[in-house]
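Shown here: the complex without one of its protein chains, the others still in place.
Which chain is which? They are A and B, in the order written, and residues in each are numbered from 1.
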Amino acid sequence: MSEMMTSPTPNGVELMAFRIGAQEFCVDIVSVREIRGWTPATALPHSPDFVRGVINLRGVVLPIVDLAARLGLACVEPTSRHVIIVAQVGKQIVGLLVDAVSEILTVTDDMVQPTPDVASEMAKTFVRGVLAINQRMISLIALDEILPKTLRDAA
Amino acid sequence: MSKVILTVDDSRTMRDMLNLALVEAGYRVTQAVDGLQGLEMLCAAETPDVIVTDLNMPKLDGFGFIEAVRKDARFRAIPILVLTTESDGEKKNRARQAGATGWIVKPFDSLKLVEAIRRVAA
Partner (left out) sequence: MDTIETIKLTFFQECEEQLAELESGLLAMNEGAADSETVNAVFRAVHSIKGGAGAFKLDDLVRFAHIFETTLDQIRIGQLPPSPEVMKVVLRTADVLADLVAAAREGDRLDEAKWLPALEECRALSDASHDAIELADFQPVRVSFDDIDAPVAPARPPRVFTIYFKPKRELYANANESVLLLRELARLGEMTVACDASALPLLGELDADGAYFAWTVELVTTRDEAEIREVFEFVEGDCDLTIEGAAIPAPAPSDVAALIRRVQAEMGAESRAPAFVQRPAPVHANAPLKLVADAAPSEGRSAAPPAKADIAKNEIAPPAATIRVEFDRVDRLINLVGELVINQAMLSQRIIEAGFANGSAVTVGLDELEQLTREIQESVMAIRAQPVKSLFQRMSRIVREVADATGKSARLKTEGESTEIDKTVVERLADPLTHLIRNAIDHGLEAPHSRAAAGKLSEGIVRLSAAHRSGRVIIEVADDGAGIDRARVRDVAIGKGLIPADAQLTDAEIDNLIFLPGFSTVSELSNISGRGVGMDVVKRSIQALGGRISIASRPGKGSTFTMSLPLTLAVLDGMVVSTSGQTLVVPLTAIVETLRPKSGDVHALGSGADVLAIRGSFVPLIDVGRALGFRTVPADPLTSVVILIETEGRARNALLVDTIQDQRQVVIKSLEANYCHVPDIAAATILGDGRVALILDVDALVARSRGDVAPADLPFAEAG
């Protein structure tokens, strides 16, 4: 697990940063297929609360994961200002509901610090490391942990 | 212009094998799936320089095909090689009586195939 799941560029790796509430996160840009605005999802019965349902992405049935709920943060009813990051996770494509996309970061591996040892289960499970950029702390999300195991096994 | 070889075989595998070997050797290849289509190809497509035909085929077998080719003044001078898995002579002799120029024993390697064609091609 020492190897970062990141995309090497001549100057390091590119990460897409986004915001949920007051916290900032980022994912490897290689996983990101596209960004789109929120559209109402069709609810799925018997599904965990962080699964908002499914939407039609040009003919593909795309599940939407409410990242706030997934990370155990306060979630709000999505509006048209919310953003869906369409990401490739393994063989599947998943929509991640976030508040807003902020920027593309180019960082080097050595800038990624280990996740501070905090009690939060969320931090341990989903955060691969943290970045300190201009006094901000940005958590690098491990996407392959975002879908529950039962879902990944079903793929 | 490179030479044209007409291959007549009901087995797709065999046609593909022939095609691969012949194209690699620089020949152009036309194909038919049985004797009947072979005759149609003769009339419809470019006259081949050499014909390679299987013997066991539906509709019109290799013997009938060869006989028909030899009866046609336009095609009687085209060398015909038969593909045969039998090396015992019985099939070979029947094929020769029908008018076959020569034969290739299956399984053939591509060198041997090309060599046989070279031997009979003008």
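Operating definition for what follows: contacts are C-beta pairs under 8 Å (C-beta built on N, C-alpha and C of every residue); 3 or more make two chains touch, one makes a residue touch a chain.
This is a predicted model, so every value here is computed, not measured.
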> Which shown chains does the chain we cannot see touch?
Replying inline: A, B
>> Can you say which of A:23, A:92 or A:115 touches the chain missing from this structure?
In response: A:92
> In terms of residues, what is the contact footprint of the unshown chain on subunit A?
Replying inline: 40-48, 51, 53-56, 58-63, 92-94, 148-151, 154-155
>> Take the complete complex as the reference. Which residues in subunit B touch the chain that isn't displayed?
In response: 10-14, 16-17, 20, 33-34, 36-37, 39-40, 56-60, 68, 70-74, 76-80, 83, 85-88, 96, 99-103, 105-109, 111-112, 115, 119-122
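Everything below uses one rule, namely that only the chains that are shown with their structure count from here on.
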> What is the distance, in whole Å, between the centres of subunit A and subunit B, each centre taken as the mean of its C-alpha atoms?
Replying inline: 64
